[in-house]
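All protein chains but one are shown in place.
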Amino acid sequence: MRIRFSHSRPRPRQRSQALAAAVAVALLATATAACDSTPAATSNSGADATLALSILGTPNSFDPAQLIEGQQTYVWDSIFDTLLLQDNKGQLHPGAAQSWSYTKDGRTLTLKLRQGMTFSSGGAVDASAVKATLERIRSTPGQSQLSLASVASVEAPDASTVVLRLKQPDASLLAALSTAPGVIGDPKTMANKSTALNPVGSGPYTLDTKATVNGSVYVLNRRDDYWNKKAYPFRTVKIRVITDPTASANALKAGETNAGTVDPSQVAAIKAAGFQITHVQATAGAYLVLADRAGTKLKPLGDLRVRKAINMAFDRQKIVQQAMGGSGLATDQLFNPKSGAYDKALDKVYPFDVAGARKLLSEAGYPNGFSVKMPSLVFTKSFEPIFTQALADIGVKVTWEPVPAQQTTTAVASGKYPMFLLVEGLATDPIMTRSFYTPAGFRNVFHSTDPKLTALLDQAAGELDPAKAAGIYRKINEFGVENAWLAPVFYIGTDWATKKGITYLGDGSSTMATIRQFGVADSAQSQG
Amino acid sequence: MSPSSTEARRRSPLRRLLADPQAVLSASLLVLVVLLGLLTPLLTDHGPNQVNLDAINAGVGEHGYLLGGDKSGRDIFARLLHSIDTSVVSALIGTSIALAIGITSGLVGGYFGRRTRAVTEWVFNLVMTFPGLLLLIILMPVTKGDYKATMVVFGVLLSPGIYRLVRNLVLGVKNELYVDAARVSGLPDRRILRRHVFTVVRGPVIIATAFLAGSSIAVQSGLAFLGVGSSTVPSFGAMISEGFTNLYEEPQQFLWPSLALGIITASLVLLGNALRDALEGGRPKPSRIVTATSYRPSATEVPSVAGLLTVEDLAIAYPTPTGELKEVVSGVTLSVAAGETLGLVGESGSGKTQTAFAALGVLPPEAVVTRGSIRLDGRELLGLSERELRAVRGTSIAYVPQEPMSNLDPSCTVGAQLVEGVRAATPMSGREARERVLALLARVGIPDPERTFRSYPHQISGGMAQRVLIAGAVAGRPLLLIADEPTTALDVTVQAEILDLLRDLQKDLNMAVLLVTHNFGVVADICGRVAVMREGTVVETGTTDDLFAAPRHPYTRKLLDSILDETALRTDPPTASAGALETETR
């Protein structure tokens, strides 16, 4: 794979605001169709290329404190600089911060800023701007605030130095600074209402508010004076919000877009139409969360044998082959298969075995199975039939309770449902661990704890060396699989279609949505 | 009224429905669909949500799936069948709620006074104004996404449409004479509503019902298409939505449910149309209004009777349901001399009106002239084109109908209708025409012509309306005026005035008048000659005096005998009855 730009690695694609990501993943549409509205522009050559991208959900406010991850990251990540950069492998690189260092105890992080950066309004990017943005984020409720929970104070001793003092070591902080919590807003305009729609940033592009139609088309123009210009080969980026996957496929075929994600079923047709397809094996996962591990609400779930039996109910390979058209990966695990925590061996723990599952259920005292109510969420709908049938085959009868979209978050978090199906974008190991395994994690709805796990979690939190941390996360993963805290079933893949001349550079290692994932293929460097 | 339509009306709506291929086809389709829905358990072993991973996107007939499998490996055929149930239940719930609420309040709101209406109006405006879809989605926590509960809400949201439809119809009908009459005669409101108002409302409501059922099904499908509601309820909408994402690869997954949904909705609407036609009587078949008879008498025939209007051996027939022709006028011969008044007398159904219409060239489209000839001033009228006839009408031959109200366009002012007629008969400027009409209105004895000119038909009395129609008829100074029972529909006190007016006009304009009537009193009053019709033929013709004095035909005698009773019952105006009695006693 040709990488023509320095930069970037995966940042966790955190839960974006429930709906946009939800719908995105749900429909498998993962749609980022890049499109050119003018067919002429599709002959992307060199620096004049236009990238037009369609996304499934409407971007939120561009207030730096209210940014949300997900496909809308394509827009704000182009407008703002982040302190660190994530490359397509998920590795961290210098961004607006040229270098960074932790003190030994891991409680102080010092960042040195790059010189000569300017906001699109002309003002200089300095430490006070970084401090102002971080403090605004810390005082504004939202997802970014949560990521900075470990920060006790922010200092700007000089114009190019920022010091973050932490309450306790935070292994996920650096990764966070490469995403929304790490953006730099213009302190002069940040608090203005206008920022929500017309942001001032120091990033590679500015938002062309004249050509932009809020909620529909976002037009970005590259800044010629940007320090990392070579990572952004497209002079113009048009991002279109197209919620319907068929519509985005139509846009591609009609030449209104020149890149985008397509449903596996359409890959052949799109390929025939002259598009290049880049397959990313895993961008999201379908997990049956067996949340009530103490059996307080649904007694059977308190029994490990039951949880194991549920894990054995799924013919994962076949589901991937048949239901997902092969665009996915069977798994028993939670973590990104490209990450350190993933362990291939663990995928063999729960082979498909209906008889064995029934036997386990009998041993646990449920020879006739049991009934359970699960929330039917916007993004689980298309998978429900398969899960219902698989569970029914071992005697677990599922009733799906429709949940209005705006209640998705609260319904899952309410503790009303002892088990629930999630279709969730992959994130970094620390973030997935925090969500699913810490007692306060929002996916750990029943706040389950276990002494062995607690020890591992403590260890992970203090470990700032990524290589060592990976080993700990692998152990956490192993714990989760062996104790069947969840029944992961498959990873969902994504197929990117790009018009000739444009390449998609991601491979799923980084789940962050950034324009840096798109490169221009020269004749010399056809895709890798 | 054509005999065929009278006959049609007598046949039961059900029988008429059964004779209509559109109704039969759409109804059988619906019945078939519903049957399929009911027989689902017998037709398939597969549940609507039963998944077979091997059968994902399976082709037709594979894995025991008759129509193949969908993208989750479910049996498309089984899901279609189960979706029928969902649709039928949705339609039943949505429709019955909307109808129950809408009709009740529409009748109440339209029929009763202003205050009641103000209240219902207000409530329904409120309901109607609610953004429906939004409400359905906001209410999801309440309905739990259950489609039945959603349909209840939707039924309420649909009711304003029905309410308005019914209210408007009732308002339109409310002031009609017969309702007034019913009210004056002391019928209780409830009975008036049921008897008179409901019959008017019935047809439109039935067709609306088909639409309601259709839109209930459509909304249920639409919501399912959008993914609102339970995923476990099989529904065409959900199937279409799933098929849609798979459209290019497996088009049949989209096609089957779309087709099924299309067939159901289309059948509902077509059935609704057919039902309405059946209930309102008459086949829905359109017909050209221009009905020039194709029959053209041979030019060689020599007129055997001379006069201004000469009708000779005229026969008119209507097709029966079996396709044969049935004559209603068989060989009428009569003539009207210039300036003369001929009474055409007979019981209803004797063919007098048909004869009159034939002379005017306005027979109903299905009527067939089988033989004979009609000449006006020596010119053959049968076989003339509408354009040619138009030149004759108004100027040479004119018409005064029986029921004044229904013969005026209700949505046009009296003045406008008359002006149009005047200008059609004699080209002149609008201003001139207006003057002419005002003068005419004054001439026919309307006290405030200006005001009547500006009035709408419903704002004037029946007597006034008849004067207006007479004014319209004589505007072009016709040679012959055909008056079809011109006084029958009027109050007794007005009848005599109208007859006087006709007599005056006839003298003034020196018109010939063909007066169609069943009333010998009227005949005695103004007719110089009489033709008596029975079962489509003229049985006796003669001067009024002769005929009254010495009726030759037994039927004439019978008619004359019945006058006494009739007058007693009808309390005809004194002049007429006096005349009748006089002739009778003579």
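Chains: A and B, in written order; residue numbering restarts at 1 for each.
To be clear about the criterion, a contact is a pair of C-beta atoms (placed from the backbone, for glycine too) under 8 Å apart; a residue touches a chain by one contact, two chains touch by 3 or more.
In this section, contacts and distances are computed from a predicted model.
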Hidden subunit of the complex - UniProt protein name among "Cytochrome d ubiquinol oxidase subunit I", "Small RNA 2'-O-methyltransferase", "ABC transporter permease" or "histidine kinase": "ABC transporter permease"
Of A:124, A:152, A:191 or A:413, the residue in touch with the unshown chain: A:413
Touching the absent chain when the full complex is considered, from B:197, B:270, B:345 or B:531: B:270
Hidden-chain contact residue, picked from the options B:78, B:91, B:165 or B:547: B:165
Of A:122, A:141 or A:451, the residue in touch with the unshown chain: A:141
Contact set of chain B toward the excluded chain (per top definition): 122, 125-126, 128-135, 137-139, 141, 161, 164-165, 168, 171-172, 175, 204, 207, 211, 215, 219, 222, 225-226, 240, 244, 247, 254-255, 258-259, 261-263, 265-266, 269-270, 273, 276-277, 280, 282, 284-290, 357, 360-362, 364, 386, 390-395, 397-399, 401, 403, 406-412, 417, 420-421, 424-425, 456, 458-459, 469, 472-473, 475-476
Where the unshown chain meets chain A, residue by residue: 14-19, 37, 39, 54, 58-61, 63, 66, 68, 141-143, 145-146, 193, 196-197, 213-217, 240-244, 246-248, 250-251, 253-256, 378, 404-410, 413, 435, 440-442
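Simple rule for what comes next: only the chains that are shown with their structure count from here on.
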Distance between the centres, which are taken as Cα means, of chain B and chain A, whole angstrom: 66
Touching residues on chain B, where the partner in the complex is chain A: 49-54, 56, 71-74, 137, 140-141, 144-146, 227-232, 242, 244-250
Residue numbers on chain A that touch chain B, as the complex places them: 27, 245-246, 249, 263, 265-266, 268-269, 315, 318-319, 322-323, 376, 378, 381-382, 384-386, 388-390, 399-404, 407
